[in-house]
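If you scroll down you'll find the structure; I have some questions about it.
A single protein chain has been removed from this complex, and every other one stays in its place.
Right, chain A next:
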Amino acid sequence: MRKLFAVFTVVLVIVAIWYAAAVKMNAKWAYDQAARAKVEISFSELVKDTWAQERPVLPAPHQVMTELWKTTVGKKITSKRSLIFHGWITLEATLLGFITGTLLGIALSVGIIYIRAMDMSVMPWAIASQTVPILAIAPMIIVVLNSVGIQGLIPKAIISAYLSFFPVLVGMVKGLRAPDHMQMDLLKTYNASKSDAFYKLRLPSSVPYLFTSMKVGIAASLVGTIVGELPTGAIRGLGARLLTGSYYGQTIQMWAALFAAALLAAGLVALVGLAEKSVLKKMGMVR
């Protein structure tokens, strides 16, 4: 109950600051309009106006929430203006990218553990891959794939996988190496094979690490997909909503899409968290 109260207080403070900022940032437009109409506006009129403009610099919270409501609940999901429709497009590519990235990360980590050449060479490249700005790479991937006739879901999923494989790789290398010398020696005294050591010791040891990395990875996947939707002027997906919003100065639409993306990310991370809890519980690792 106390925790809930604390959370509620923080939210309240943020909303208050937001409303105040909306007045300040949208005031110029309101004053300009008033000047053009040659009227004086009082403070209360100013507040009323700044919280209800059609294209505000900073939309007020209730405007964003109304737009969010209208474009999710208020629209058919087949509509081009439904955020659920666009969210689904983004989610599809995110999930495909996340699964690909996770599998790639696991495969690379297993290679690093067992193949010395990979141990020496893969990590620097993986780190280098993440230092390249994704915004620079994304258009190239999309253009190149488009020229060979691949477009839509796949290029976005590739960008998404490009971002999500890395945390999984780092986490899994650490997880697969988590068993100490004593554990490995113990298996040696049983004459255990390499595959025994992998399936009975290394893999189960790495499970908690895997889930932690997947939580980071799935959020990165969503970011990757949205970035992948920006450069092509895509017409579908949350990224496209952000882009068209910025073309036409539809700040309310942009903020609504932004919130939808944040909610989606939170939901996905929570889902991975739930899977983590149930798997670890099944393994007996939750007290």
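Here is the rule we go by: contacts are C-beta pairs under 8 Å (C-beta built on N, C-alpha and C of every residue); 3 or more make two chains touch, one makes a residue touch a chain; residues count from 1.
One rule holds for everything that comes next: contacts and distances are computed from a predicted model.
K.L.:
Assuming one chain is omitted from the figure, identify its UniProt name from "Heme exporter protein C", "NitT/TauT family transport system ATP-binding protein", "PadR family transcriptional regulator" or "Electron transfer flavoprotein subunit alpha".
P.N.:
"NitT/TauT family transport system ATP-binding protein"
K.L.:
So which of A:A35, A:V144, A:L186 or A:A275 would be touching the chain we can't see?
P.N.:
For the chain that is not drawn, the touching residue is A:L186.
K.L.:
Per the definition of touch given earlier, which of A:V47, A:A126, A:M172 or A:L201 contacts the omitted chain?
P.N.:
The one listed residue touching the chain not shown is A:L201.
K.L.:
List the residues of chain A that touch the chain left out of this view.
P.N.:
Residues 182-183, 185-193, 196, 200-201, 204, 207, 283-285, 287 of chain A touch the chain that is not shown.
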